[in-house]
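Here it is, the structure, as structure tokens.
All protein chains but one are shown in place.
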Amino acid sequence: MTTNLQTQPDPRVPAPAPALEVRSLVKHYPGVKALDGVDLVVRQHEVLGLAGENGAGKSTLLKALVGLVRPDGGEIWVRGEKVRLRSVVDAADHGIGMVFQEQSLVPNLTAAENIVLGSEGPGVRRGIYRWSTMRRLAQEQLDKIGSHIDPLARTDTLTFADRQMVEIAKVLRIEERTSHPPVIILDEPTSVLESKEIETLFTQVRRLREFASVVFVSHRLDEVLDVCDRVAVLRGGRSVGEVPAADAAPADLHRMMIGSTGSDDHYHGGAGERPDEASRPRLVVRGLSGKSFRDVDLDVHAGEIVGIVGVHGSGREDVCRALFGAEPTTAGEVVLDGEKLDLSGTRAACAAGVGYVPAERKTEGMVGPMSVADNMTLTKQQSRCTGPLVRPRKQATLVDRWIERLSIRTPHRGTAIQSLSGGNQQKVVLARWLVAGDVRLLLLDHPTRGLDVGARSEVYRLMRELADSGVATVLLADSLEEAIGMSDRIIVMSDGRATTQVAAPAGGKPTPLDLVKEMV
Amino acid sequence: MTTTSPADADREVVHAGRPRPRRGISLSDAGPPIALVVIFGVFAVLSPDFRTVSNVQNVLDAAAVLAVVTCGISFVLMMGSIDLSAPGIMGASAIAVALLVANNRNDNDFGLFGVAVAVLLGAALGCLSGLALVVLKVPSFMTTLGVSAVGLGVATLMFAGVQPNVTDPMLEGWAVERFLGLAHLTWIAVACVLVGALVQRYSRLGRYAFAIGGAEEVLGLSGVRVAPYKVAVFTMAGAFYGLAGVLVTSQLGAGLVQAGRGYDFSAITAAVVGGTLLSGGRGGILHSVVGVLLVTVLTNGLVQVGVSPYWQGGVQGLIVVAAVAAAVLPQRRRNQVTK
Amino acid sequence: MSAPVLTTPAPDAVVPGRPTVGQRLTSFMPVIALVVLLAALTVADPGFLTLSSLTAAVRTSAPLVVLAAGATLVVLCGGIDLSIAALCSLATVFFALWLPDLGGLTTFAIIAATGAIGALQGVAHVLFRIPSFIVTLGGMSIFSAIALVISDAGPVRVVDRDATNWLTLYVGGVVPMAFVVALVLVAAVSLVLRLTPLESWIRATGYSESAARLAGAPVDRVKIAAFTVSGACAGLAAVMLVSRNFSGSPTMADNLLLPAVAAIVVGGTAITGGHGSLWRSLAGALVVTLLRVGLPIVGVPSAYEQILYGAIIVAAVALTLDRSKVLIIK
Partner (left out) sequence: TEEAGGGGTAAAAGACDPADVTLVGQVRNESNPYEAAWLDGGDAFAEQVGLTQERLTYDGDSTRQQEQISQLLAGDTECLVMNVLPNGDSDTPPIVEGAEEAGAYLVTQWNKPADLNVTDYDSWLSHITYDGVESGKQIGDALAEAVGGSGGIIALQGILDTGAAKDRFAGLEESLAANPDVELLDDQTANFSRAEALEVTKTLLTKHGDDVKGIWAANDDMALGALEALQQAGRDDVAVVGIDAVPDALTAIEDGTMTATVSSDGPWQGGIGLAIGYCVATGELAVEDIAAEDRAWYAEQFLIEQDNVADFVSPETDEADFACDNLFSRSQGAMS
């Protein structure tokens, strides 16, 4: 047993061993030092925030803490004891559990099974399921977070947000497993939640502090400062410092993250020239109906960013997909630049100059095992071909240029996109529509999901510049603030209908409250 | 700030699209049973011979072996793996059981114990496929194909050129004696289906097999070691094939190396027609049983209505494709992945 | 419309990612497996490694190579084509029946016809969203039935051998023409894939169909094309079979289905799609052929031959499959 006094903040109190301590942790991947000697202390009964750019090594560090990544060097101490974590079970036995950045539930099992998965306890006796016990165990967890979902519902029939709740309920089972205060790790749990759900989550996090330690990762720095006691910052696989949350501002954190002052200004509206409202809109949608939306009208002018807001299930996502030909429509007409838009498939949409960035990056946005270059040029063949032939040199030059322009962190253009950090993956997916320079209408579904502050500003700037160059953009934003900040005009959708339209010019932005009123 | 509210008077809520928490089975599972009923009905109308009680018994008896094989293969398919080992495993267990119960080749008379050994042999061969899959990391397509060849080789060795004929009255009786109009063998198959369905619903093995098909990587993240379950599923499947080999031997009164010929593809077809996805994570024993009945009804019905033997295979293929198409068409989505 | 100009900080140095020695080695594994097998057979029977024996083996392998190469495209797209063997049998019958009327054009007519039939299956697959396993399983029985009926359930003799004679020649006195054709086919298709966007479309479709579709890749057309090529290859393989059997028969190639799929997998192509190549299938087909003909010829008794065959194909795949590309082995 060692007690590491030097990390204790208050030498007067005889300090208990930290819940978790990491010393000079190192992890290499081909071409990348994901962790380059990270030090980190998680005290008992605290909420520790972890901040850092995309690819700074946050997820890698956290995965090492739950035994999923085997570090190449360094030490992990749990409650004053040096440990080697070989598996998730190992980590759970030491009281460490994690909610992963990418959702990790088994879709075809019930919520209850997912919650107890791997530690069914009395729910399974001698290999035989006891469904009622299982259900009770799950219900106990769900009650903790005040979720009302049916524990016996199949997980894939739940909404995204409910699934996230199931994940949190699941990790809370750690409490049942260990007599010590557990350490619960949340890797970007809020990036897909609505503000109401985020509030619920935060209530939980604060409750957890009573008996556990929490490590919390988010790219929303205000959120991090709100819920955490202390924030540690990673940069390039190293710890670069920590601050008490109480006396830090987002800008301070940001400075630590990137090593210089950055701007975190969403409010670019009005930076460029305003589109001529009187001119004919680039995109005209009239009476568009589909499975989950009805009679949607929508105009988007060249150079305009139109945000669509709505709660889960408002149907806005499907409207976007329908405009891209990825969702069938039953009625309505769509005209792009005076020509009827062919909604029969994604090919036709691409050919007409429509681009789409889906929200589910991992399954729909990118082809994981393929290279950054191939992912980037998958759509716009003309950008890498001469006639029908691919010109590797042409492709390389082009891809490298965009890697540089968007500061995509990748060892090489030939690296498989799946080994990039989430934020960098997103930039590649966005770049896909830009390489040919012929997009007229861009449909962005949560384009900044999982992006760090810097990357997000870059994406904002990019969107704005695209708009200024005449691209019409439809934005389904990550948050109301983002929608308000980026959009020139906002459409509110609810229950499959576009109910309200709110102008949001620079200088005349609505408040989130204005929109919420319309959304419910 | 300007606000325009096109408040619709006849505002109705559009429900589709919003996912509804659901338990258990859904309407989309109804396709195969409907197809079964329709095909049964068509044959019943076309052929008076088809709709007799004795023919229905015949269909059920004829479905027995395929049902047992399909019980095994369903668990494998649920995991998203595939299993082509039935012919080899059935051949090996068929010869083994014929040589272990009273027969014309040797003096053995182990009765039920012999049956158990044959089933265990099947399980052992199945276990071999599973081990090769998880230890060597070779796709099940190949490990089971390899194990099938191994099983046929083992069977040929035991066969040694002389047909082992079964004289054991118990084993012969399974195919001949009837209870409530159905052969004992058919009741054995019914029992297998029940056991299979219970395993699927109430055992960790069954649920994990289902989960492995749904999201194998997630099980790992939850600290579940999937390898033992995969091996167990292949072992269980092997045991079912072993039993199926015994049943074929009981029906034919002799141990044949070819006892399992063709059962691999028929069982996969039956399972898929019943709504079990080859990509895993959907379907199950009861689905597969519907598929087994559908395929058997087709085979029987085409003979009953007098379709030329030349055309039977083709017509059956066409109907299977049409049945699957009819079942999946209503669930078709734009961005659906079909492998 | 011009792309926006961004002013962003310079990125980290981009280092070229060369394939490591290990990666290079895995891509040669199919060839290594082939050489090891050949060596083992030679040890078992030193007489096996003669020029004429090798010549016969590659000649024998040609139809299998062609069948496997075509079906590899479908597998790369994430599907499977179970109809190749039955279609090939049907094509042998067509060939024998059409030859008297079409003469020298028969070969082209056959390849066109089987290509069209393959395309039809592809269309059924993408249009009705029926799994390729089922479409082609149905196709298999339908083609068998048609072949049985039009041939009157028997072989159809090919008397005029001029149309297929060229396939029985030897290039440079040693390399069988049929194998040269198979090689050219593999090379040509691989080259077309490599030089055009087709390769990335096919891989994207195989790895992640929905991502490919949402990226605007012509997923449906790519799949139909893959089935078309697969069908056409079945036709070409049929011509090769006719050239060495002097007849067409409704069941002639039926037993080549599992060997062809085995060839694809033994080559290290992932049965789940995305990863693999036609070259791998070529090596795989040679391995499978050596097993089929080599084991009995070097004197392995029939029962042990099957056991060895089973063990060796599993071992071969254990060697050839690049597991870094296929994370979950089903």
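Order of writing sets the chain letters: A, B and C. Residues in each chain are counted from 1.
The rule is short, and it goes like this: contacts are C-beta pairs under 8 Å (C-beta built on N, C-alpha and C of every residue); 3 or more make two chains touch, one makes a residue touch a chain.
Bear in mind that the values here come from a model prediction, so they are computed numbers and not experimental data.
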item: Which displayed chains the unshown chain touches; value: B, C
item: Of C:303, C:316 or C:329, the residue in touch with the unshown chain; value: C:303
item: Touch with the omitted chain, as defined above, among B:86, B:155 or B:293; value: B:155
item: Among C:72, C:289 or C:320, residue touching the chain not depicted; value: C:289
item: Contacts of chain B with the absent chain, listed as residue ranges; value: 49, 52, 54-55, 57-58, 61-62, 91, 152, 155-156, 159, 161-163, 165, 175-176, 183, 248, 251-254, 256-259, 261, 299-300, 303-304, 306, 309-310
item: Chain C residues that touch the omitted chain in the full complex; value: 47, 50, 52-53, 55-57, 59-60, 63, 148, 151, 153-155, 157, 169-174, 176-177, 241, 244-253, 255-256, 289, 292-294, 296-297, 299, 301-303
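In this text, only the chains that are shown with their structure count from here on.
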item: Whole-Å separation of chain centres (CA-atom averages), chain A against chain B; value: 42
item: For chain C, residues contacting two or more additional chains; value: 210, 213-214
item: Residues of chain A whose C-beta touches two or more other chains; value: 326, 345-346, 364
item: Residue ranges of chain B in contact with chain C within the complex; value: 79-82, 84, 88, 132-133, 136-143, 145-150, 152-154, 156-157, 216-217, 265, 268-269, 272-273, 277-278, 280, 310-318, 320-321, 324-325, 328-329, 332, 335-339
item: Chain B-facing residues of chain C, complex; value: 78-80, 124-126, 128-135, 137-142, 144-146, 148-149, 153, 209-210, 213-214, 258, 261-262, 265-266, 270-273, 302-311, 313-315, 317-318, 321, 323, 327-330
item: Chain A residues touching chain B - in the complex, by the definition given at the top; value: 68, 87-89, 92, 100, 104-110, 113, 117-120, 124, 127-129, 131, 149-150, 152-154, 157-159, 162, 170, 290-295, 297, 312-313, 315, 318, 321, 325-328, 345-346, 364, 495-504, 508-510, 514, 518
